[in-house]
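One protein chain omitted, others in place.
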Amino acid sequence: MSYFTEMMQQITDRGRALVGARRGDARSAKALQEMAQALLSNRGEASSVARAADLLAGYAAAKKADREDFLRCLAVDFGPDQARIDAAIAAYQADPRATTAMALHRAAEPPRQDLLRRLNRAPGGTLALLRMREDVLPLRRAEPALADLDADFEHLFASWFNRGFLTLRRIDWASPAHVLEKIIQYEAVHRIESFEDLKLRLAPSDRLLYAFFHPALTDEPLIFVEVALTDAIPQSIDRILDSKRKELAPRDADTAVFYSISNCQKGLAGVSFGNFLIKQVVEELRRDLPQLRRFVTLSPVPGFTTWLEARWQEEDGGVIDATEREILAPLLAEAADRAALLGRSGAEADKLHETLRRLCATYLVRASTVRGERGIPRPVDPVARFHLGNGARLEHVHARADYSPKGISQASGVMVNYLYDLDSIERHHEAYAERGEVAMSSEVRRLAKPQKALRDLAVSN
Amino acid sequence: MSYFTEMMQQITDRGRALVGARRGDARSAKALQEMAQALLSNRGEASSVARAADLLAGYAAAKKADREDFLRCLAVDFGPDQARIDAAIAAYQADPRATTAMALHRAAEPPRQDLLRRLNRAPGGTLALLRMREDVLPLRRAEPALADLDADFEHLFASWFNRGFLTLRRIDWASPAHVLEKIIQYEAVHRIESFEDLKLRLAPSDRLLYAFFHPALTDEPLIFVEVALTDAIPQSIDRILDSKRKELAPRDADTAVFYSISNCQKGLAGVSFGNFLIKQVVEELRRDLPQLRRFVTLSPVPGFTTWLEARWQEEDGGVIDATEREILAPLLAEAADRAALLGRSGAEADKLHETLRRLCATYLVRASTVRGERGIPRPVDPVARFHLGNGARLEHVHARADYSPKGISQASGVMVNYLYDLDSIERHHEAYAERGEVAMSSEVRRLAKPQKALRDLAVSN
Amino acid sequence: MSYFTEMMQQITDRGRALVGARRGDARSAKALQEMAQALLSNRGEASSVARAADLLAGYAAAKKADREDFLRCLAVDFGPDQARIDAAIAAYQADPRATTAMALHRAAEPPRQDLLRRLNRAPGGTLALLRMREDVLPLRRAEPALADLDADFEHLFASWFNRGFLTLRRIDWASPAHVLEKIIQYEAVHRIESFEDLKLRLAPSDRLLYAFFHPALTDEPLIFVEVALTDAIPQSIDRILDSKRKELAPRDADTAVFYSISNCQKGLAGVSFGNFLIKQVVEELRRDLPQLRRFVTLSPVPGFTTWLEARWQEEDGGVIDATEREILAPLLAEAADRAALLGRSGAEADKLHETLRRLCATYLVRASTVRGERGIPRPVDPVARFHLGNGARLEHVHARADYSPKGISQASGVMVNYLYDLDSIERHHEAYAERGEVAMSSEVRRLAKPQKALRDLAVSN
Partner (left out) sequence: MSYFTEMMQQITDRGRALVGARRGDARSAKALQEMAQALLSNRGEASSVARAADLLAGYAAAKKADREDFLRCLAVDFGPDQARIDAAIAAYQADPRATTAMALHRAAEPPRQDLLRRLNRAPGGTLALLRMREDVLPLRRAEPALADLDADFEHLFASWFNRGFLTLRRIDWASPAHVLEKIIQYEAVHRIESFEDLKLRLAPSDRLLYAFFHPALTDEPLIFVEVALTDAIPQSIDRILDSKRKELAPRDADTAVFYSISNCQKGLAGVSFGNFLIKQVVEELRRDLPQLRRFVTLSPVPGFTTWLEARWQEEDGGVIDATEREILAPLLAEAADRAALLGRSGAEADKLHETLRRLCATYLVRASTVRGERGIPRPVDPVARFHLGNGARLEHVHARADYSPKGISQASGVMVNYLYDLDSIERHHEAYAERGEVAMSSEVRRLAKPQKALRDLAVSN
C-alpha cells in the first residue's frame, strides 16, 4: 500500500504543479464529492488527469467512514438521471428505431460510469478503483444502492479486463520478489508459509506456475494456477507438495496436474478468468512438452463435510443407508479427533474411506441447485461447478488425499481429479450448459448412488 | 498485414485443434454471421477464444463485399432488441428506481457490443476490431444503420483506450525498425521520405519523438508528437527540419517546440489523445530538463487559404479592405505561381506577407462556427480548435514560415505558435470551454481586426 | 549447482550430437587430462566448444580426489615448457629487441593459460572456471605448484573481470528472487536471516543496494554494497538495521552510509572491485540525489579485540596505561559475560567505552605492518587498509555501536566511520600510497595516543 500511496502522492503533486493548485485537505466525504462533480463537469478538463489523481489520493487517505459516505454519494447522487430517461423513453416510443434505442441506452447509463472512466485516467487509477470496489463489496448486501454501484464496477471491469487484454506470464524463481510475495499472500488453496516454501513450487523443473496479468497492474497477478508434471494421476496432495520427492525431468512426464488455482483480486469479484487461464496453460504445455498425454486437476471438495453432516442430521437417511451410518458414526456422531480417526489404517479404516468416496461422488454428481435464468440444475459444490462448466470431466475420487486441517475439516480428507480432455471439452460443456449433465468417468458413475435411489437432492440457494 | 494474418491463422489453427473443428470456408458473409451467432450464444463457450479468432480470421480473409455485408448484418441483426426494451420500459415506469433504470440501460444495449467484447478475446483481437471499424467509416455517412454500429465501436474504444491504459514511450534511433517504419507511414504533417530522413528527427540530441501506445497493440503507435529543443521560438519550419543546422546541447535549450502531431489509427476516430499526450510530454520534459522555460507549437493553419479565397470572392469586402485587395491581387486574382510570388523579397513582398499575417490572425480569432450542444462559437480552423481547447494561447503568427507545397497551398506560407503556459492553461481552457473566448498574445490581438469592424464571421458547419 | 550441472549436461549433449561422440565416463583424473590434451592440440578444433563443455562437465561431476589430481596435472604437466624457454632466451640474448622479448614472453607462458581460455569458450565456462579455482585455493599454501596455477587463474581473471566489463546494477525488492537469494547467502558483514529480513534492506526508499555483475555471470553478483540514506552520521548499526525506524524520504537525506560491503566470489580472490564499486555508487547517488553532502561508511574493526587482548598480555603496558588497565580489567581479565558488561549504563560503563574508543583509535592509526615491495607501513586492520587505500579518511570512532555477537567478540562493540570526501580522496590516496600516511579527522587525532608515547606497534605479517 505504501508504494501506491507514494506514487499517488507524487502524481497528485505533479498534477497540482501543472494546474497551480495548492494542497489542501481533500479527505472528507464532502471534499471528495465536490472533486467528483468538478471532474465530471466541463470545468477542469485541462487538468483532468491531475484532478482524478487528487480524488483517488484523497480517497486512499480518507477515513473509513468518509470513504463509505463517498461511496453512498456515488451510488445515489451519481445514479441514473430520471428526467433524461423519461425524455429518452418518450423519444423512443415516438419513433422506435435503433438510433433512439441507443439514445435511450445512453440516457439510462448512470453518470458515475463516466466518472469511473475519468478516474481511471490517473496513473495507478485502475488499481485504485479495484481497491475502491473492495470497499463496496462488504456493503452491497445491506444497501441496495451500493449493490447498483457494485454492478457498475463489475460491468466496467468486465470490459476493461477483457481476456484479450490479459497476458499470461510464467512465474518462476527468477521472477521479481515483490511479485512472488503476492503469490504467497494470494495462494488460497494450499497455504505457502515462506519464500523457501514457495521455492519448492517454482524452482524444480517439474513444478510450474502461470498467472494472468493486466497491463495496467504490472505487479499484481489476477489469477494463478500451480502445475505439477508427473508420470501418473496423483491421488493425494502430500505427494505433490513433498519436498523430499525426486524431481522428474519434464520430458519424462506424461501428466500435467493443476493442483491449485487462486483468484487474487477481490475487487474483480464476478469477472471470471479461470476458464481462459486453464485452457491457455494447457495450450502452452502442449506446445512445449508435446509428449504430455493428460491434463487433470487435483481439487478440493470444499462443501463435502458440511453437506455430509446435514445429511447425517436428516432422519430418513435418504442418502446414507444403515450400514453407512454405522461406519460413519465414529466420525460424525462422536466428538472424535477427526484427523486421528481418518489417519488410521486397517480394514475398518478402509471401509470408512470407501464410504466417504462413495458419498463424496454422490454429493458431487447428485447434490444440485437451480441457478440462473433457465432453471437448469448445477452442482452444489463450487469447485465442481467451475471445472464442469469449463467442460472437464469428474475422473477420480480419492480418500486419504489431504490431511491438512483444511482438508480434514472441509472434505474429510477427500480430493478429486477433474480431467481436461481436449477432444470432449466442447461436448461436455454443451451438455452441462444446456441440460445440466455432469460428465464423469465410469469409476465415478459406479461410486455415486443412482439418482432414483435418492430423494431430490436439489437445494435452493 | 501478413504478420497479423499469419498470427491469426496460427491462433485459429490452435483453437481448432482445441475443439477438434476442421478448417472450412469461413469467409462468406453468411458464414461470418453464423459464427457471430454461435459466439454470442451459450454454445461454444468452452472454445470461445478459438471461435473469436476464427471469425476475425475469416473476416480478414473475406472479400470486400462479404465484409461489408457482414457489417450490415452487425448493424441490423445485432442491434437493439425492441421487445426487451419495451419490457424494461414498462418495468421502469411501474417502479422508477435506480435498479430498474439500470435494467433499462442494459436492455437497450445492442447485443453486438457484447459480440465485439467477445471478439476482442482473440489474440490480436483489438487490432482486428480497429481494422474492422476502418471498413465501417467510409460507409457511415450513406447508411444510418452503420452510423449506429460506428457509434458502438467508438463507445467501446473510448472505454478500452482510456488514457489510464496508455503508455508514453520515447521513440528514438534505437527503436525497432518496424515501429519506425510506422512513424514514417503515419506522419501526417511534415512528410518523412525515408529512414535517413526520419533519423534527422530522432537521432540528434535536440530532437525528440514521443508516442502513446496501448498494451494490446504493442507495435502500433496511437498518436505521436515530434519535439525540437531550441533556444528561441522558431518562426519557420525550415529551420526545424534543416539537416545542416548545428545541434544544440539539450541543457542549453530553453524552448521545446511541438512541430508535428499525428494520429495513427483511423479506426480510433473520435477517441482523442492529443490533449493528454502534449501535457504528459510537457511533464516529462520539465522533469528531465528543468531549465526549459517555454513550450510552444509550430503549427500549420490548414484552412487559411480556402477561407481567404472565399472572403476574396465576397463583394463588400467586410474583411479585406481596399488596400489589402490591391496587395493581395497578384496572389489571389491572377493565375500566379504562388510559391514563386511568396518566395520574393523586397518591400512589396514584405507588404504582402504582413497582410497575410494580419488576415491569418483575423481568421484564427474571428472566423468561428457554432458546435456542440451549448451553442458556443469555436474557431473554424481545426488545429486552432485543438490547441485552444487544450488551454493553449495563440502566441505568434509567422509569414514565410512554410514553403512546402502543402504549406503554400493551405496557408500561403503562414504558420503559428500556440503557447502552453502551465500557469494559465486551466484558466484559458475554462474561458474557451464556457464562453468561447480565444486566448491570444497582445501581438495577435494587435494583428487581428477588431470584431466590430467585421461582419459576422461565424459559419454554420 | 543443479542448474549449472543441467546446463552443462545439455551443452555437452549438444556438443556430442555435433561431433557424433558417445557419452562415456569422463570423470576420472586421467580422462580429464586426456580431454585437456585433446583440447590444446590441433585435433578436435572443429568441435572445441563441445570438448570444452565435456571437460568442464566431467570435472564438475568428478570426485574430490579426481578433481584435485586433475588440478595437480594442470600445475605440473601444463606448466612452462623449458626447452622452448631456453631457445627463446638464446634468441633474445643473441638479438635483444622488442620482438625477441615478446617471443620470450610468449615462450614463458604456461600452456595451461591457453587451455583455460579454451575452456572458457563453453557455455557457462566462466563460472565453471571460478568454481575450479575455488578448489585450488585451499591447496595453494601446501603445494607450491598449485600456487603457480593459482597465480595463472588470478592473472586471467584480472584481465577478464576488468572493471570496464562490469556493470553496476541496483538490486531492489523487484529483483529476481534467485539473485536476492544469493545476496542473503553472500552477505558477510551483518547477517541476513531471511527474505523478510532482506526486504528491510531493499524495499524502504531510504535503503539501497548496488552490485557489480559480469556479463558472463548474469545471476551471480561479484560484490555488493548496502547503503542507508540518513540525516546524520550514524553512530551504531542498530539504528541502521532497526525495522521500526521511521522511513526517511530520500530527498530529505544529506548523508549516504555504506554499512556493508561483501565480496561474493571466492574464486576471484586477489581481483579487487571494492574501490571501483564505492566510487561509482557515490557518482550514481550524487547524480540522483544532488543534495547529499556526505558519503561515509559505518564499518567494523575486525582485529581490534584480538589486538587489545595481545596488548593486555604484554607486561610493560606500552599502550595500555595503568588507569586504563583498571578500567579494562573486568572486560579482559575476568571471565565476564562481555555482552552484558558492555551493555551496562552509568558512569563506570561510560569510562569503559571511552577507553575502548581511545584504544581503538590508537589501534587503527598506530598498529601497522609492512607490506608490499616498497616497505611502506600499512594498518594492521584489513578494513582500515581497504578504505584508507581508497583515499577515505578515518572520521569517527563509536563505542556501543554493535551489540551483535560478532560485534562484541571482534571489536568489543566499537565501529567507525570512514569518510569519502571527493575533494581530498586523491590527495589522501597518494599520501597513503607513497608514505603510508593515515588520513584522520581531528577527533581521531585527539583520541589516538601519540606515536612517540608508544613502543613500535608495527608487526610483521
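Lettered A, B and C in written order, each chain numbered from 1.
Keep this in mind: contacts are C-beta pairs under 8 Å (C-beta built on N, C-alpha and C of every residue); 3 or more make two chains touch, one makes a residue touch a chain.
Since the model is a prediction, treat every value here as computed from it, not as a measurement.
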| item | value |
| --- | --- |
| Chains on display which the left-out chain touches in the complete complex | B, C |
| From C:109, C:354 or C:443, residue that would touch the chain that is not displayed | C:109 |
| Option touching the unshown chain, where C:148, C:197 or C:220 are the choices | C:148 |
| Footprint left on chain B by the chain that the document does not show | 6, 173-180, 194-195, 199, 203, 205, 219 |
| Chain C residues touching the omitted chain (full complex) | 14, 17-20, 42-47, 49, 75, 79-80, 82, 85, 89, 92-93, 96, 98-99, 101-102, 104-105, 108-110, 117, 120-123, 125-126, 144-145, 148, 151-152, 156, 158-160, 162-165, 167, 215-216, 275-276, 279, 283, 390-391, 422-423, 425-426, 428-430, 433-434 |
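Criterion: only the chains that are shown with their structure count from here on.
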| item | value |
| --- | --- |
| Distance-maximising chain from chain C - centres being C-alpha averages | B |
| Distance from the mean Cα position of chain B to that of chain A, given in whole angstrom | 40 |
| Computed distance of Cα centres, chain C from chain B, in Å | 59 |
| Interface hub residues of chain A, defined as touching at least two other chains | none |
